[in-house]
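Every protein chain but one is kept in place in this view of the complex.
Order of writing sets the chain letters: A and B. Residues in each chain are counted from 1.
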Amino acid sequence: MATTQGEAAAGRSRRDFLYLATGALGAAGAAAAAWPFVDQMNPSADVLALSSTEVDLSGIPVGSAITVVWRGKPVFVRHRSEDEIAAAQRDDNADLKDPQRDADRVQRPEWLVMIGVCTHLGCVPVGESGDFGGWFCPCHGSHYDTSGRIRRGPAPENLWIPEYAFIDDATVRIG
Amino acid sequence: MSFQSKSRIVNWIEYRLPIFSFLNHTVGTEYPMPKNLNYWWNFGSIAGIALVIQILTGIVLAMHFTPDSRLAFDSVEQIMRNVNYGWLLRYLHANGASMFFLAVYIHMFRGLYYGSYKAPRELLWWIGLVIFLLMMAAAFMGYVLPWGQMSFWAATVITSLFSAVPVVGDTLVSWLWGGFTVDNPTLKRFFSLHYVIPFVIAGLVVLHIWALHVHKSNNPLGIDIKGPQDTIPFHPYYTVKDMFGFGVFFILLALFVFYAPNMLLATDNYIPANPMVTPPHIVPEWYFLPYYAILRAVPDKLGGVVAMFGAIAILFVLPWLDTSRVRSARFRPIYRQFFWIFVADSILLGYVGANPPEGGFILLGQIGTVYYFLHFLVIMPLVGWFERPKPLPVSIAEPVLSGAAAGSGKE
Partner (left out) sequence: MRKQFLPALIAAAVFALALAPVVPVRAAEEAEPPASDWPHKGPFGTFDRAALQRGFQVYREVCAACHSLRFVAFRNLTEIGFTTGQVKAIADNWDYAVATLDAEGEPTERQPLPSDQLVPPFPNAAAARAANGGANPPDLSLIVKARGGGEDYIKALLTGYADPPEGVELGDGLSYNRYFPGHQIAMPPPLGEDAVEYADGTPATTEQMADDVVSFLAWAAEPTLEARKRMGFKVVSFLVVLTTLLFFVMRRVWADQH
């Protein structure tokens, strides 16, 4: 009969809607339930808590550098000489893979603070080496200049500058 | 019988690894289930999902927990305070364990009431008992891991029990401890074992289900399946019923996790373990309380240990202690009453276990323990012999058709 067929069809679509709604709700619930299991692997609050390292600059003579650890990574703190500053500024307009002015990379020209991790694949570059008077990464041959900019080699970017601030003339806080 | 599908991908896989027909025959439209199962049959699958929850939460907790006595307590607080959703995972794991035991106890009592342990399901019952024993081992060791006061002292009390073993007792205990007392080596090995046992349980669950599938599920009438008229396919009838059961289970679990997360946990476990100070009341988790009561009911140390393990060992011989040829208590008017008395006795033992062994509790514990063994060793064989069971229905399908026998007696 047309009526019963119609009723049957209506019943089927009501049933299908019930199944669809329940299934969708169940799937949404499962996804929401899965999230904490994924998110718990993200850095925890204590890791994220801004950790700072204070560096005493008074023991670093001109033309030398120290390496400190910040958030588990090495940070180069270099007391640049006049020559190094001049060379860095002179090359501001050179052919740079990652163009950046030296003045944009330092707060005070005589102090260069950079994360000592090669932007290629993460090795620690060696200071006072390479063809540009700065750093050289022995892993795949990247050369960085006296401003830490990539000049030759496979690294795509200049050495990264962390957040830092001078507390006074002899102390800088990184992070 | 190979599985023909409209999907070419499905057929491609099926030809190489017949997973779809396998699923179809185990949990799908080709697996026959008695059509008359009630809600007491939901607790097997609920126990299964509880195991899954414990394994999932346990694995992620293990990413943050430090199994060293100097760091364990702090690492748990680190999880509670710093790990994203750490508090949720921890409370899920701790309360999930309680829910797991709740489901398994109901599952076991269902077996006792409906005679699910009787032939030909003796081995199924045994595998279940081994799973239960492993659950207790895993739960006991898991409780030690946070290295709170209760963790340490419960570990001390329970491992010390083994010194009751004649001749080799002390060597055995020092072997368990890895030292002269519960300490770092104990914690480390407990962590390793606690991590691995759930996977052994999972393997046994596979055996458990395999054994079940040989003679299929029991049913409230306790009579065998005679033919297809007595059965309906597992899917969609019981898949959907199990999912509803999961929903109710999750609501109960959520109520504990979100609104009463510490209700079932001893407050003393929020105090770091101190080997110099014993808490005034050492209490195990609620699911161990009846066995704790039995242990303490016997004044002799070795006797208490034997009684406690005996209480579980006796369940292995239950199929032979129960002499009745009728499975389901629905048709056993005498046994049915003793069953409920046994339930009350179990709860009484739990109550005794929660209290210090003083005053009236001592006698209560002894009465409860004696009655426990009386139930299995004396009552069940005698009732089986002397009871006059009610007439069994002809088949599972018949009560549904005639309607008369279906209304016989309450549960």
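Criterion: contacts are C-beta pairs under 8 Å (C-beta built on N, C-alpha and C of every residue); 3 or more make two chains touch, one makes a residue touch a chain.
Treat the numbers as computed from the prediction; the structure is a model and nothing was measured.
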Exercise. Who does the absent chain touch among those shown?
Worked result: A, B
Problem set entry | Residue of B:W126, B:Y237 or B:F373 in touch with the missing chain, whole complex considered | B:Y237
Exercise. Pick from B:T26, B:T267, B:T323 or B:Q337: which residue touches the chain that isn't shown?
Worked result: B:T267
Seminar exercise, completed: The one of B:N38, B:T171, B:S192 or B:Q229 in touch with the missing chain is B:N38
Problem set entry | Interface with the undisplayed chain - residues on chain A | 15, 18-19, 21-22, 25-26, 29, 32, 46, 49-52
For this session: With the missing chain put back, which residues of chain B would touch it? List them for me.
Result: 35, 38-40, 74, 77, 80-81, 87-88, 91, 102, 106, 232, 236-237, 240-241, 243-244, 247-248, 250-251, 254-255, 257-259, 261-264, 266-268, 270-271, 280-281, 283, 286, 289, 343-344, 347, 350-351, 354-356, 410-411
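The working rule: only the chains that are shown with their structure count from here on.
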Exercise. In whole angstrom, how far does the Cα centroid of chain A sit from the Cα centroid of chain B?
Worked result: 50
Seminar exercise, completed: The chain B residues in contact with chain A across the complex are 56, 60, 63-64, 78, 81-86, 88-89, 243
Exercise. What part of chain A is in contact with chain B in the complex they form?
Worked result: 26, 36-37, 39-42, 44-47
